[in-house]
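A single protein chain has been removed from this complex, and every other one stays in its place.
Now for chain A:
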Amino acid sequence: MSASVLFDVPGPRARTRNALLTVASVILVGAVLYGLYSGFDAKGQWRAQIWQPFLEWETWEFYIFPGLLGTLRAAAVASVLALVFGAVFGLARLSDHRWIRIPAGVVVEVFRAIPLLLLIFFIFYLAPALGGPGDYTFMAVVVGLMLYNGSVLAEVVRAGVLSVPKGQSEAAYAVGMRKNQVMRLVLLPQAVTAMMPAIVSQLVVLLKDTALGYIIAYVDLLNTGFKILPARFFGSLIPAAIVIGIIYVALNMALSFLATWLERRSRRSRKTSAAPIAPPGAPAVGAGAGTGPVGGGVAAGHGME
C-alpha cells in the first residue's frame, strides 16, 4: 500500500493489532455472507429450477437481449441528443450577448433542478395531447434523459471551456482570430480533452437512469428482469434480478473504467493546457495536492443522479 495520509507505516505492535483486526473482520464479513446465504436458502432461492432458465440460450435470446437492447437503444439515442443539447446550451451560456446567455442559463438551471422522474411523467402525459394516441414510452424516457443530462453536460462544457487558461484565447485574439475561430480552433479542442472524463461519467449516470423507464413500462432490461421474466418463469424473480443487476453493474463499471482511463490520459496529455475537470457532483480534489486514492478502487467518481 502506498503512503497514506491516515496511517503510519505499521510497527510491530500495529502489525499485531492489524492481524487481529483482520481476523475479526474476516469473521464479521463471513457472518454477513452466511446470513445472506442462509436467508436465501430458507426461502428456497437456491433451488435449481428457478436458476435453470438462465442457463438456456432461449432465455437470453428472447428475453434478456431484447431488454438489454431496449436499454442500450434509449441510452444511445439520449446520449447523442444530450451531448448536442449540452454543447448548444453550454456554449450559449458563454455567449457575449445577454439575450442568449440568460435564457440558456435559466433553461439549464431549471432542468437540472427538476427530479428526472417527474420530467419523464410529464412528457409521457403531455405527448399524447400534442401528438395523438400512440406509444410514447421510448420518447418520454429519451426526451427526459436528454433534457436533464443535457443540462448537466452544458455545465460540463461551460466549465471545460473556462478551464482553458486565459492566455490561450488572448494569444489567439492577438494573432487576429475572430471570436468564432478562437472558440472553434483554440478553446474547444483543448476543452474537449479536459471534459472527456466528466462526459463519460455523466453518460454512466444516463445509462443508469434509463431504468426509470421501468416505471412508465418502457421495455428495458429492468422491465425484463422484474416483470417479463418472473411472469414467464414462475418464482425466479430473485435470480432474474441478480442476473440483470450483474449486467447493469458490468456495463456501468466498464464505462467508469473508461472514464478513469481517459482522465489519466488527459492528465498526461500535452495536447491541452487545461486540467481535466471534475465530474459533476464530485468533490474538487486539489490538483496535485492529493495523496492518491486512499483504499484504492475506481478513482473517477460519478454523480448519483
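The rule is simple: a residue touches a chain if its C-beta (ideal position, glycine included) is under 8 Å from a C-beta of that chain, and two chains touch if they have at least 3 such contacts; residues count from 1.
Quick note on the criterion: contacts and distances are computed from a predicted model.
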**Item:** Name under which UniProt lists the unshown chain, selected from "Formate dehydrogenase subunit alpha", "Ion-translocating oxidoreductase complex subunit D", "Glutamate ABC transporter permease" or "Ribose import ATP-binding protein RbsA 3"
**Value:** "Glutamate ABC transporter permease"
**Contact with the hidden chain (one of A:228, A:241 or A:258)** = A:241
**Prompt:** Per the definition of touch given earlier, which of A:156, A:212 or A:262 contacts the omitted chain?
**Reply:** A:212
**Touching residues on chain A - with respect to the absent chain** = 3-8, 10, 14, 18, 21-22, 25-26, 29, 39-40, 43, 45, 110, 113-118, 121-122, 125-126, 129, 204, 208-212, 214-215, 222, 225-226, 237-238, 241, 244-245, 248-249, 251-253, 256, 281-286, 289-298, 301-305
